[in-house]
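A single protein chain has been removed from this complex, and every other one stays in its place.
Showing chain A:
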Amino acid sequence: MTPGVPRWLLAPAALGAAFVLLPLVAIVARVPWSDLGALVTSEASRDALLLSLRTSATSTVLCVLLGVPMAAVLARTSFPGQGVVRSLVLLPLVLPPVVGGLALLYTFGRRGLLGETLDVLGVQVAFSTAAVVMAQTFVALPFLVVSLEGALRTAGERYELVAATLGARPTTVLRRVTLPLVLPGLLSGAVLAFARALGEFGATVTFAGSLQGVTRTLPTEIYLLRETDVDGAVALSLVLVVVAVLVIGLATRRRAPLRGPS
């Protein structure tokens, strides 16, 4: 028998679950099933969906390329001010996305910190598809770093030390021992980052704008449609709900245990 919980806990727990699930039921109930195919495949919807998938996939790749080194440095080295760096790196987790978008604008925008330099080089970032990717990467990166750093700390350094005494150079250790050991953490971090990128709205609108086929991602399209075409907005929302459910399934799927004899 499990120890269980006090019975009075069940009521607020059920209330909380209902609060989360009921809106989902409501939106699914509101879906115009008969027109669903047409709504989801309209040109604007298709553009938005493809753009979202493309940019989210790209920013997930960027998150992995930047986040793995960040997590490794945070988990495996110590340097002065590490705690501060860790907190600041995680800032986008708690920062309102609109503020993040503004911050990006004042960094990479035409009159931003690096904007003039980029302008001279003939690169204009703001209000381009690249800006969408940057906004998504900015908000999604901490998810990957947090998840991977936790996995690295849990895995510990013992296997890496053994690998070193067997003659493996640091790069070999990273490739053949460290990363395989934290692969589950890396995958769930990447899935979370992808989900966060897919849902990104505030920073994207602020930094990248809303140009169909270029910067108008699915959340932006839904936001715009909800005034003029409620059915379309709901249909597209369903697409995002389905993707979210899939992502949760992927991220929490039970994995085969990767452990030595205890």
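Please note the rule applied: a contact is a pair of C-beta atoms (placed from the backbone, for glycine too) under 8 Å apart; a residue touches a chain by one contact, two chains touch by 3 or more; residues count from 1.
Note that contacts and distances are computed from a predicted model.
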Chain left out of the displayed complex - its UniProt protein name, from "NAD-dependent epimerase/dehydratase domain-containing protein", "ABC transporter ATP-binding protein", "Fe-S cluster assembly protein SufD" or "Protein-export membrane protein SecF" | "ABC transporter ATP-binding protein"
Out of A:Gly81, A:Gly122 or A:Gly167, the sole contact with the unshown chain comes from A:Gly167
Missing-chain contacts on chain A, rising order, are 158-159, 161-170, 172-173, 176-177, 180-181, 183, 257-261
